[in-house]
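What follows is a single structure, written as structure tokens, with notes after it.
On to subunit A.
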Amino acid sequence: MLTSLAGVLFDGFAYGMLLFLLSVGLSVTLGMMNFVNLAHCTFAMIGGYVTVTLINQAGWPFLATLPVSFVAAAAISVVFERTMFNRLYRASDLDQCLLTIGLVFVSVAVAALIYSTVQQPVQLPSYLRGSFQVGGVTLGAYRLFLIVFALVVTAALVIALEYTRFGAQVRAAVDNQRMARGLGINVDGAFAITFALGSGLAGLGGSLAIDIVGLDPSFALAFLVYVLIVVSVGGLGSIGGTFAAAVLLGISDMAGKYYFPEIGSFMIYLVMISLLMWRPAGIFGRRV
Partner candidate 1 sequence: MQRAMTGLAIATAALLAATSAYAQGTVKIGVIMSYSGQFADPGSQIDNGIKLYMKEHGDTVAGKKIELIRKDNGGVAPDVAKRLAQELIVRDKVDMIAGFDLTPNALAAADVSAQAKKFMVNMNAATSIITTKSPYMVRTSFTVPQVNEALGTWAYKSGARKAYTLVSDFSPGHDGEGAFQRAFKEAGGEIIGSARYPVANQDFTAFLQRAKDLSPDVLYIWVPGGPQPAAIGKAVAERGIDLKKTKVLGQGELTFDEALKGMGDAGLGFITAFHYDHNHQSAKNRKFVADYNAEFKRNPDMFSVGGYDGMHAIYEALKKTNGNTDGDALIAAAKGLKWESPRGPMSLDPETRDVVQTVYIRRVEKVNGQLVNVEFDKLENMKDPFKARMPKQ
Partner candidate 2 sequence: MNTPAGTPALSTSGLNKRFGSLVVANEIGIALPQGVRYALIGPNGAGKTTLINLMTGMLQPDGGHILLGGEDITALGPEQRVSRGLVRTFQINSLFPHLNPLEAVTLAVCEREKISRVWWRTTAGYRAAVDEAYDILKSLLLAPVCTRETRELAYGQQRLLEIALALATRPKVLLLDEPAAGVPRDESTELFTAINSLSKDITVLFIEHDMELVFRLASRIIVMVSGGILLEGTPDEISADPRVREVYLGGAHG
């Protein structure tokens, strides 16, 4: 009983970490510029395809592809940000939705053109496969890796935002954009960097997600809902909140399936709705 609980917690936490990597970027950019970027998962998909290509075409080792997918997603995202998104910061959020959804459509089609609609397989190195026992609990090697990796990323992120000048600027911009501008902070610049960072993380998430949820052109749409759920529950612009939300949703999703499989599919939505009704601005949200 207890071991099974531990197992569920472990798997749920791992799944949560994946959700966190995929969502955190959107949360920050949404909180910072109120820019509704529904194309966020497109950048995750880009990361995923970069990894797949490097492994299957160029025969790279899995780990080596991760930094590349991060950089690729970040670079491409910043191109879009500079050429298209930045023209819409003052536009209505509806227009922002339309533009980014259009982008998603295009990316889905392009992915299908290049990679066809087939599921992209990714073969992990042996040391990331299988599982091992710890006190009767079976721990998936890859999940453990996922958790450690995500925790490291999170730590780096927090340090970057809490203890660097850049981080201070970003936080100022999230708290109060007008005042930040008043203080002579280059908000747009800070945003561009944050945006790239967030998309890069999404790209990482995309690469890491393949092994658990697979990868095909519909990825950019399929994951949008989950990311939005995490972001809204976590609260805009709050890394801690996003983290908590991702873990909470990951675990409750997993627990729901293990303990009440008959309502397993409702779980994540029920949790989201009740959390939002309790705290409309999200767990650690600032503005209501």
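Note that in this section a contact is a pair of C-beta atoms (placed from the backbone, for glycine too) under 8 Å apart; a residue touches a chain by one contact, two chains touch by 3 or more; residues count from 1.
A word on the picks: all candidates are chains of the complex that A comes from, given by their letters.
Note that the coordinates shown come from a computational prediction; the quantities given were computed from them, not determined experimentally.
Asker: Candidates 1 or 2: which touches subunit A in this complex?
Answerer: 1
Asker: For the complex, which residues does subunit A have touching candidate 1?
Answerer: Contact set of subunit A toward candidate 1: 4, 7-8, 11, 15, 112, 116-124, 129-131, 133, 138, 140-143, 211-218, 222, 253-255, 257-258, 261-262, 264-265.
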